[in-house]
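Only one protein chain is missing from this complex, and each of the others stays in its spot.
When the chains are written out, they are named A, B and C in that same order, and each has its own residue count from 1.
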Amino acid sequence: MSEPEIKPEVMRISWGPQHPMSGQTRILIDVDGEVVRRIIADIGFTHRGIEKILENRTFIQGIVPIERMVMADTANIALGYVQAVEEALGIEVPERAKWIRSLICEMGRINSHLYAFGLQVECTGYFPAVFLWTTVDREVLLDLFEKLTGARWSYSFFIPGGVRADLPEGFRDEVRRAVRYLRRRFQDYWDAMVENPLFEMRNRGVGVLSREDAIRLGATGPVLRGSGVDMDVRKDEPYAAYGDLDFKVITEKEGDCLARLKVRFHEIEQSLNIMEQIADEIPGGPVRTKVPLFPRSKPGVEALSRVETARGELGVHIFTDGGLKPYRVKINSPTLRNMYVFERLAELGRVLVADLPVILYSIDPWYLDCDR
Amino acid sequence: MQARSEEELVEELKREHSELLHDAIVHRSKRVSVIAKRERVLELARILRDQYGFTQPVSAGAVDYIKEGRMQMIYYLMNPKTRFMLMLRVDLPRDDPRMPSITEIWDAMNFHEREAWEMFGINFEGHPNLTHLLLPPDWRGGYPLRKDFRGEGIRP
Amino acid sequence: MMDVVTLIWLYILGLVRWLLHEAPAQVINFIMSLPTLIPELLKWLWDFIWFNFKPLLQIIVIPGLAFILLFAMIAVWFERKFLARAMLRIGPYYCGKRSGWLQVIADFLKLFFKEFVVPDDAEKALFLAAPVLLPTIPALAITLIPFDSNWVLFDAGGLSLPVFLAIAGLSPVIPIFAGWAANNKYTIIGSFRTAYLYVSGEIPLVICAAASALLAGSLDLVDIVEAQRPIWFAIPQFIGFLIFFIGLILEAERTPFDVPTAETELVIGWRTEFSGILFGFTMMAEYVSFLGWTLLFIVLYLGGYLGPSLFGVPLYDHIFWMLLKLAVIVVIIVLIRTVYPRLRLDQTLRLGWNYLMPLSILNLLMTLILKWGLMV
Partner (left out) sequence: MAERLTAPIYGVVDYLLTWARKFSIWPVHFVTGCCSPEFMQVSGSRFDMERLGVLPFASVRQCDCLMVVGVISRKMGERVKYLYEQMGEPKFVVSVGACPTGRGPFYDSYATVAIDDLVPVDVYIPGCPPRPEAIIHGLMLLQEKIRRECGFRAGKE
């Protein structure tokens, strides 16, 4: 990226890609004293060309690279791709497989949200206790994933036509136990974070994004819902088992960092409810339909599937040409949209240098998802 | 004049703005495509945003149809009221991939157009900052997502 | 014939008789007298050292080098273990037998033998000098702290409080030099934040210290401690006590006021460019300055070395109480680090200027009135 000109009265600071809080990206900020005048996001440090790689994989092989887009939330990402493949190839999915998919997606969402607010807390200062509590609680979910799929993070569990395996013996009880444990823990989080006056001081009124701006700049996920827009793909276009499940779309009006945090918080509560519902009401039956190992597509078919990942709406648009591989896969990644919002936030309100990491992690960026 | 259903939207667009677009299609529920004329895409975009409520930009990307000698730029747009997803498609000839930048209507398309520029070589006229987004700034390897890209990434 | 053999036998018999009848009692007597003997022996030894090596002892052991280094090491180790516990972890474990107590020594040795990088654009002399000066200045200030009424390393002639404040007031200059010398944007911002912070934090501290001195009627730290024999100044000077506690965290750049070295914003502030042993010195400086301000806090408000007698020897008692109070304050400040996020620079400055400053002036006025009332 060529660097735009610098005005004489500001100092340009380059954040990252080696910086404790920048993650895998570089952010150029123009600071005037402590006030940030301009943010320039220089992304692309983890660009791996997944869209091109997918053109060279068969439909089922493609699950592996696309899962690596968001490691903390692989279930939702893989579901987006698998649903697009199913739509393009015309594959039916049995009911029980849909419910299992929803269960794993919600577990992935909790996993990812834990990560998100752990980092947001970490950003408000060296406040590491809560951040590392989240890693402890993530282990509960990771153990469930491992029991179900055999892997902790990247579990290629969804395949076109269903899921790879049925729930193991006693898994539903373990889900219920995990839900009970997490409910208890989230009370601790709420006390340590939202009820902490200094934490509130750092987050309230910081990085305010109004409802109109959120829509105009194309925000998505908890960022959009934190600004009061109740858009959630799970409600708008119910996929998997979400049509049969009972949950609410969480919105907050303020649009600041605290609102985004609260949205994530309440979404976790909803996810726990969904997990319990699924553990109680999951229907029986087969978990997959027979699909050939190398399914051949019909020429000229397009399928756009949308799923609600933890970071927002993911769209996977598959174009086929009648071969064994997709002709083109377009991935509409949520973080890329939110990164643009982040870039514009310095113009929308007063941003201080110290607020920058908080704002950055309140949009929950996942650069691998952003760069693809 | 908010359209109630996908078919009504398509019919209305075809009836009232036929000079701006080639075609309009309903794929399935909540998925609508509009194929715009390249020269007049800005007018159509403004109408879509102001009159039809497609205020939320989602994403944009292109497809390279090498056999037909064209590329198609696709803008994914969202109506936050009716929750329709509209794909605004623009066909570009492969030997002259150039179109007006849509950032003046939806400035959030900035990143996506930069990505399309570096991946497909589509030249967006009037884009504020058409520089490399994902690839390194000194990238000289060609346009990776074009079908005739011959760098790494193609199995021999 | 009373020959030699008989005499020898008699002697042996007498010896056996003594061993059987009298020796146990004497041995027991000796053992019983030991508890009184050992203190006497120690006292003799102590007097010997006292008159011969007192200055040397003060320089080397307490409050000298060994104390400062030991404090830095124990504090770092304790902080790491304590934070790890708060995070539900174990912390350093394998370095040293199952407790990681050698961890800090390992870190220090490693830093000592590591290459240090001097950046090309740095102001080299200043860049190398600043980290060495950094722990020196607060360490100088510590020499003024009384650990007993006659255990003061550096006698400032009855003016030890102002001298302490003057020396400690020098210390912010060094981070500014260090940040400027490194010629890096992060270090520059960090060092200017340090400057802001010291200005807003130090003035309330000085005013509070003045109020304490006023109440004691002396500028000498020993007199201030002695004046607290009836009651610790934490009670009559409660506002000053709180302000000084906040200001002490602020001066020592500890969470929640560690703005200049904010890890999430400015890498590690003005320390970013230091490597190897230079970084080790800056780390140590943080703890030394923390130690200095905490000791002053104890002297001004928590009765300094005063406390009930435990060992009989006043000096032991006094040093014991001083260390115990120090340990309690350190635990509280580390505890604060585990539960509070960092404030922003503007919030910190607002706290300093809008709340600490007027309150400290109020405190001074109240002390004046109290003193006037006592005199009248």
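Points to keep in mind about this one:
Basically, a residue touches a chain if its C-beta (ideal position, glycine included) is under 8 Å from a C-beta of that chain, and two chains touch if they have at least 3 such contacts.
The structure displayed is predicted, hence computed values, not measured ones.
Although it is not drawn, the missing chain touches A, B, C when the whole complex is taken into account. Note that of C:D148, C:E202, C:D223 or C:E263, the residue touching the chain absent from this view is C:E263. Take subunit B: the residues that touch the chain left off the picture are 134-136, 139, 141, 144, 149, 151-155.
Residues of subunit A that touch the chain left out of view are 17-20, 23-24, 44-50, 52-53, 56, 64-65, 68-69, 71-72, 115, 132, 135-136, 138-139, 142, 152-154, 368, 371. Considering the complete assembly, subunit C touches the hidden chain via residues 80, 84, 87-95, 100, 102-103, 105-111, 113-117, 263, 267-268, 271-276, 279.
Going forward, only the chains that are shown with their structure count from here on.
Common neighbours of subunit A and subunit C under the contact definition above are absent.
Each chain gets a centre from the mean of its Cα atoms; for subunit A and subunit C, those two points are 48 Å apart. Taking each chain's centre as the mean of its C-alpha atoms, subunit B lies 67 Å from subunit C. Contacts with at least two other chains are made by no residue of subunit A.
The residues of subunit C lying in touch with subunit A in their complex are 83, 86-89, 185-186, 189, 255-256, 258-259, 262-267, 337-347.
The residues of subunit A lying in touch with subunit B in their complex are 1-2, 4, 43-44, 47, 49, 51-53, 56, 215-218, 220, 229, 231, 236-237, 302, 304, 306, 313, 315, 317, 319, 327-328, 330, 332-333, 336-337, 339-341, 371-372. By the touch criterion given at the top, residues 27, 29-31, 55-59, 61, 63-64, 74, 76, 80, 83, 85, 87, 106-108, 110-112, 119, 129, 131-137, 144-145, 149, 153-155 of subunit B touch subunit A in their complex.
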